[in-house]
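Just one protein chain is left out here, and the rest sit where they should.
Right, chain A next:
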Amino acid sequence: MKKKKTNEQADKSSTELRQELVDHFREKRELLRHQWVEQMISKGLLAGLTREEIETESMTIYDTCIVCLETGEYDGAQTYAIRMAERGVLRGMTSEQIIGGLLTLRDVYGRSLFERYQHDMERLSSALDIYEPVANKILSIVALAFVEEREKVVRQQQEAIQELSTPVLQVRDQMLILPIIGVIDTHRARQLTEQLLRTIRISRAKVVVMDITGVPGVDSKVANHLVQTVDASQLMGATVIVTGISPEIAQTLVTLGVDLTKMNTVGDLQGGIEEADHLLGYKVVRVESSNGFIRKEKV
């Protein structure tokens, strides 16, 4: 019978039904919300939240969902999801908790619709037609907000690690040390070189000791990056001394046929600093009264 109606009538009846659903959920608000909270507690999805938080959050979520259903606008849900994601990720809430919680709410709504329309299958099916897309949309909004927030945190941490991982240190006037630890890829090599060049300009360095003891492996690409760093520093008027080339890396470089003859290499960091001292005309001398150091410690 319904199929014989015109589209206009169908639209009208769907609007009516939508309003009916909204009224239904509003009316049963307290009942359904408590059902939802209890189900979540029994599933252990609310661990780490206080009673108060559960109350306010569940109310807000419940109402936001109804607003979405009523108006068909998801801006409120979007804003709330982003805010929730920011807090949730910071407090270490798992995705399971969030998604699980919303899935539970979806079930609770759905179940109550079944109860209401169980004697009128046709009406139930059109009610679900209205309700389900909204529920799915809300779920995807929240899930996406969480994934995005996670990615944001990961990006921030990556940046922090990269900043920390390439310190350029001044040990004496005109002498810098660049200890490289960890894997060098194109991106890091670029960042490292840029930072070194900036520091050379600021501190007017003449000699740079680049220590690669902490670099696990070198292939032709990495070697190429190192050569580029050395060349670029040279253009800025600074000499680079490379130290800490392990036996394995030396073997790899020779086997690969990388030409490092132009590079100034010294065995270890100590040797590198001594060489740099020599280039800059520094001389380190042990002072006779250096045992004062021991006496001082005893005082």
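Here, a contact is a pair of C-beta atoms (placed from the backbone, for glycine too) under 8 Å apart; a residue touches a chain by one contact, two chains touch by 3 or more; residues count from 1.
What we mean here is this: contacts and distances are computed from a predicted model.
The unshown chain of the complex is recorded in UniProt as "STAS domain protein", chosen from "Putative dipeptides/oligopeptides ABC transporter ATP-binding protein", "Monovalent cation/H+ antiporter subunit D family protein", "STAS domain protein" or "Sulfite reductase subunit A". Interface note for the absent chain: among A:75, A:96, A:151 or A:231, the touching residue is A:231.
Residue-wise, the contact with the chain that is not shown comes from A:198, picked out of A:26, A:111 or A:198. Touch with the hidden chain on the side of chain A covers residues 190, 193-194, 197-198, 200-201, 204, 206, 228-229, 231-238.
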